[in-house]
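One protein chain is absent from this view; the other protein chains keep their places.
After this line comes chain A, so read on.
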């Protein structure tokens, strides 16, 4: 029954910490990244948590959890964290300063999936830096696997199917798919755990394969979209403080919004 076992791949991205307010750099070409705190993309953290929970709930179901990240060498910190949370093995694909578009990431991930012989990919629904919400769907397309995006609940049924409750406009829907499958996580799926120091120390012994982008020279990584500029959003005109409900209602009437 080894074929029924899950070999889960969890792609994770290192992004500017969600609590930091990003600033546009002086040249207006990108967001300032020097001296800024980075963390795991929150949606990816949920993906790691889900993979670990699936394993904890049913040990015999999961053969392995492999975490992968494409990013600068520093992305190994977030991979260590994934290992500490319960991933078994990991791959760091060092991309130096190269920023890849989702299509390129999906193509690289496809090769990782094939190499790891994964049959379930769990990943965040979007990265909080580029806000694309692309990679999971693209990877599923390239692999010709079904996709279950914006997952709020993942259940494995006895007949080997996966029921995924998806968040959609106006509520939720349930889709049922069989493996292999790509799942992307919504915030409601779970609450990720914190990692203790002990687990973090133990994780140092877990394997981390190190590759570079040049190891994927057969993949077209050229950007397709040229960033012309990055700007701060238009600031809103300062508002006024009102002292009573009456004054508020008057102001709203004045502004003709009621």
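Methods note: contacts are C-beta pairs under 8 Å (C-beta built on N, C-alpha and C of every residue); 3 or more make two chains touch, one makes a residue touch a chain; residues count from 1.
Following the convention adopted for this analysis, contacts and distances are computed from a predicted model.
Enquirer: Just go with whichever of "Trafficking protein particle complex subunit BET3", "Origin recognition complex subunit 5", "Mitochondrial ribonuclease P catalytic subunit" or "Probable electron transfer flavoprotein subunit alpha" UniProt uses as the name of the absent chain.
Expert: The chain we cannot see is recorded in UniProt as "Probable electron transfer flavoprotein subunit alpha".
Enquirer: Based on the whole complex, identify which of A:21, A:37 or A:214 touches the chain you can't see.
Expert: Of the candidates A:21, A:37 or A:214, A:21 is in touch with the missing chain.
Enquirer: Considering the whole complex, which of A:61, A:168 or A:201 touches the chain not shown?
Expert: For the chain that is not drawn, the touching residue is A:168.
Enquirer: For chain A, which residues lie in contact with the unshown chain of the complex?
Expert: These residues touch the chain not displayed: 16, 18-19, 21-22, 24, 31, 101-103, 106, 128-142, 144-150, 152, 161, 163, 166-178, 186-188, 220, 222-233, 236-237, 239-246, 248-249, 251-253, 255, 257-258.
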